[in-house]
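Of the protein chains in this complex, one is absent; all others appear in place.
What follows is subunit A.
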Amino acid sequence: MKLKAVIVLFLLLIAGGKALAVTLDDIQSDVLCTCGCGMILKSCECGTAAKLREEINQMISSGMTKEEIIAELQSTYGKEILANPPKEGVFAGLWYYPVVLISAGLIVLYVILKRRRSEWYADPDEIINEDYEDLELEH
């Protein structure tokens, strides 16, 4: 019962976070300013950025979704405007890599955690109070 309540609360939180209309902020963090500064639109304060923001605001007013706006910007300015590559083709590797990495790491940790025949030599918090030359070390 408690677990169910926690799951429901968690789902509500996620739903609450996502059920919002598209805003300028949602878009301008995902596209670059076209002035050539290399910054995301949100961080650039030049005249080109202001014009681009106006353009995006018009698209938001016309009821376009985030995906539609980004697609429209891409068709106008080219894929160079994207602050992130699409999750397809070669570029998918960018996104899958961290997942592969953490999965491989978890498997290694699982193997290490299963092996429990270790020896205890000294508390690392206490070793600082000793002269390490006095410690018996393996050579």
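Operating definition for what follows: a residue touches a chain if its C-beta (ideal position, glycine included) is under 8 Å from a C-beta of that chain, and two chains touch if they have at least 3 such contacts; residues count from 1.
The working rule: contacts and distances are computed from a predicted model.
Missing chain, UniProt protein name, picked from "Peptide ABC transporter substrate-binding protein", "Nitrate reductase", "Sulfhydrogenase 1 subunit delta" or "Cytochrome c biogenesis protein CcsA": "Cytochrome c biogenesis protein CcsA". Considering the complete assembly, subunit A touches the hidden chain via residues 9, 13-14, 16-17, 29-30, 32, 37-40, 43-45, 50, 53, 79-80, 82-85, 89-91, 93-95, 97-98, 101-102, 105-106, 109, 112-113, 115-129, 131-133, 135, 137-139.
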